[in-house]
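What you see is the complex with one protein chain gone and the rest in place.
Up next is chain A:
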Amino acid sequence: MSYNNPPKFADWLLSLFCHPEQVEEVQGDLQERFQKCAARSGVRRAKFRYTLEVLGFARFIFKQRRRASQYQTQIFSFGMLTTYLRISWRNLLKAKGYAFINITGLMVAMTASTLICLWIQSELQFDRSYSKVDRIFQVYNRDIFNDEKSVWSTTPSPLAHELNASYPDIEMATRYVPLTLLLSVGDLNSNVKGALADPDFVRIFDVNLLSGSENRLLADAGRIIISRRLATNLFGTENAVGKTMQIDHKDHFLVSAVMDNLPESSQFQDIDYLIPCEYMIKPGSASADWTSNNLSTFVLLRQGAQQAAVNQKIRKVTAHHLKGTLDNVANREIFLHSAHKWHLYSKIEKGEVVGGGIVAVRLFALVAIFILVTACVNFVNLSTARGEMSAREVGVRKVAGAAKGSLVLRFISEAILLALIAGLLAAVVIWAVTPAFNDLVGRHLQPDFTSPRFWASGLAFVLLTGLLAGSYPAFVLSSFQPAKVLKGPYRFGTAATPARKCLVVLQFAFAIVLIISTLVIRNQIDHAERRESGFNKEHLFYAALPGNLEKHYPLLRDQLITSGAVVSATRSLGPTVSLNTRQWGVQFPGSVETDKNVEFDLFGADREFIATTGVTLLEGREIDISKYPTDSTAIVLNETAAKAMRLKTPVGASVRFQKTDWHVVGVVKDFIYESPYSPVKPAIITGPAGMLAHQWVNLRLNPAEKLEKNLMMLEAIFKKIDPGYPFSYSFADDTYEARFAREKQIGILTTTFTGLAIFISSMGIFGLAAFAAQQRIKEIGVRKVLGASVPSIVGLLTADFVKLAIIAFAIAAPVGWYIMDQWLTDFEYRVQIGPGVFLFASCSTLLIVTSTVVWHSVRAALMDPVRSLASE
C-alpha cells in the first residue's frame, strides 16, 4: 500500500486543538481513516476530508482537561520532597568541603545584602513617615543670576502666611528655622537644638502631644513645646506643662505642652522644643520682610490639589512682593518640593533639584545584588563542575521513570536547603554585626527578629537565593541522558566550561570594579587630606561668647593670656574653619555693576589673627586694633578675593560694603573653611566695625602644656566671668576632620564590600581549582612520568584561572574607571585616576587568584604518579 501524508497544515491545527497527550491517538485515528479514504477515493479527496475532520476537533480547544490515567507523571509530591531533602543532606555531608564553600559564601552574601537592604529601606523611609506625606511640600526659590540658574530652599518669612491666606489649595503652612539656644532651669544650663515654628507645624507633621492643651499652641509668645526627652532632662519628669524655663538668661518661657520625641527617621529627629517664630523674627524687622530668605516654608496641600497646578498658581508670589525692591524679578519663582523627595532627591546642581542620595542607594543596591550573584555563581560552578557525582543518580532516576521536572525539583530543593542553612547562619551573623554596621553608616537599624514579617521576607529571600543559585544547575544536571551517563565513567571535559568561565569572569569583574572603586575613593580622600589647609589646625580652639563673656571680652582675653594656657587670641565673627557669613554688593576700586553679585565670605578679627590661626600673610600687615586705632575698619583679603577685585596693589585700596568704607591692610594666603573638595572662594577678614558683632573667640592653646590642663584652666576662666553658660567649644582639627566623614564612611563601606566580594569569589575558584586538580590527576601523573617538572605543572593548572582574571580585568577596568569618573565629578578638587590604580588592581587580583589556586596546583603537582596511575 502506497503511503501518503496528510496535509501538514491540518496536523498543525490539530496540535492547537487537542491536548498534547491526546494528539497521538486522535492523529492516529485520523490518519487511519485518511489512508483508507486515499485508497478508496484518491489522495486529494482524502486530504480534504482529513482537514474537515480536523476542523471537527476544534471543539476540543476548550476541553483540554487532563485524562486521568496511570501515565500521569507526578512532579511534586510531599513524599518525594522529603526524599530529595534527605539525599541533599547526605550529599552535603559527603562533600563537606564544597558544602562549606557554598554555605559560607551564601551566608556572607546574604548577610551583606540583608544589611544593605535594611539600610536602603531606612533611606527610602527617611522623612516619609508622616501620615499626610503625599500632601506635604517644602517651598523652594528659583532665580537666574548673571545667566546662571540658581535654586535654594530658604524663603521669606511672610510667605507661609500669604500662601495659607490667599490660596485655598494650601490647607496649612508653617515657617521653620532650626536653631540651638541656651535653656536654663534653675542652675541647669544646656545648649539644646530646637526650632522656631508656626502652629500648623504640629498638625502638618503629626507631632504627638503627650500633655498640654491643643489650642493656641505656638500662637502665644513666651510659650514653648518641649519633647519628652527634654522634659526629663530639664525637669526630671515628663509632666512639665506649666513649668517655666529661661532662654539665653533673659526670656522666660512657659511650657505649654510636652510632645513625643520627633521620629528618628525624620529630619526633625533632634529637635527638642518648638517656640513661636516671632521670638526671633520680630514683625517689622529686616528678617521679617520679603527680601530676606532665611527660613524654610512647609505647606500642606488640600486633598485633591495637584502639585503642578498649585505650582502654577503660586509661582510669582514672591516676585510680586519684591517688585520695586529688587532690580529684576522676572525670573524669581517659587515651587513646591514634595516630601517624598526631601531625603534622597534634594541635591541642587546647576540650578536644578537633581537626584542626590538616591545615587548611593542605587549603587549599593547594585552592590547587594552583585554580592549575592557572586555567591550564587559559586554554587552554580561547583555543582555543575561536580556534575559527575550526580550524573549516575540522574541516570538511575530517569531509568526508573523520573520526569525531568521532578529532577529539576530535586536539584532546586538542594540549592534551597543550602540557602536555608546559610540564611539561618546569616540571621545569627546579622544579629551580631548590626551594631557595628550601625556605627559604620551612622544609623539606628534594628532588624526586628520577633516580627513574622522579618521571617517571611527572610524566607522569601532564601527561596529567591535558592532559585537564583539552583535553577541553572538543576536544568543542566537534569538533562543528562541516562544512556550516556550509565554506560561508563562519564567525562565532562575540563572543570572550566565556557559557561563556568563566563561566570568566574563575571565574579571577578565585579570584585575588580570594587577594588578600583576602593582605591580611587582612598586616593581622593588622601588627596583632599593632603591639600594645604592654609592654617594651623593643631591646638586651634574656638568658642562663642555669650552673655558676660562678650561684655567683658578684654578681661577674658587678659586672663586667658596671663594664665599661660593660651598663646594668642582673636575675637571674630565665627570659627576660622567654617563659613561665617556672606556679603553681596561689595564695591571696590574699578568695580562694575555685575560685581555686585559676587559673593564674599566674611570673617572677623581684632588682633593676632595670623598668630592664632596660622594663616600666611602675603602682603601688608594684619589687623591690630591695639596698635592702630583706625583698624576697626581695616580689612584683610584672601588671595582669591584680591584676584576677584582685580587689584594690582590691594594694600591701601578702599572697599565699601555694609555702608562702611573699609581699607585693605593686607592679603593672606587662601585657607580652606568650606568643603576641602571645593575651590576657595573670595574672603574678607574685617575689623570689628561691621554690622555683625564679633561674638566668637579663636584661641591658640599653649602647645607646651597638656590639653586637659589647658581646657581646665579655660573652663575656670570662662565660668568665672559668666557662670550662666555651659563651657562649650570646638577644635579646628575636629571640625576639619568631620568634613571627610561622609567620604570616609563610603570608603569604609566600599572597602568592606570589596573584601567580601573578593572573599566569596576566591572561595569559588578555590573550589573549582580543587576540582580541576582532582579531575586532571591522571593527566598530571602521565605528564610527571614523561618528565614534566613540578613548576610547569603548577603553571599549567594555575594558568587557566589567571587567564580568566585577566579577561575579567579587561572588562572591569573601563567600567570601574567610568563609575569612579562619575563619582569624582562631584568634587571640584579631585584626584586624577592614574594608571597606578589599575596597576595595583590588576596586580592584587592576579596575586589573589594565584595564591588561591596555587595550593591545589602544588598539591596536585607534588603527588606521586604511582598513586594516581596505580588503579585502572
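The working rule: a residue touches a chain if its C-beta (ideal position, glycine included) is under 8 Å from a C-beta of that chain, and two chains touch if they have at least 3 such contacts; residues count from 1.
Basically, contacts and distances are computed from a predicted model.
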Choices "MaoC family dehydratase N-terminal domain-containing protein", "AIM24 family protein", "DNA-binding PadR family transcriptional regulator" or "Cytochrome c1" - which one is the UniProt name of the chain not shown: "DNA-binding PadR family transcriptional regulator"
Hidden-chain contact residue, picked from the options A:Glu32, A:Glu737 or A:Asp864: A:Glu32
Residue among A:Lys8, A:Arg59 or A:Arg453 touching the omitted chain: A:Arg59
Interface with the unshown chain - residue positions in chain A: 1, 3, 22, 24-33, 35-36, 53, 56-57, 59-60, 63, 65, 67, 69
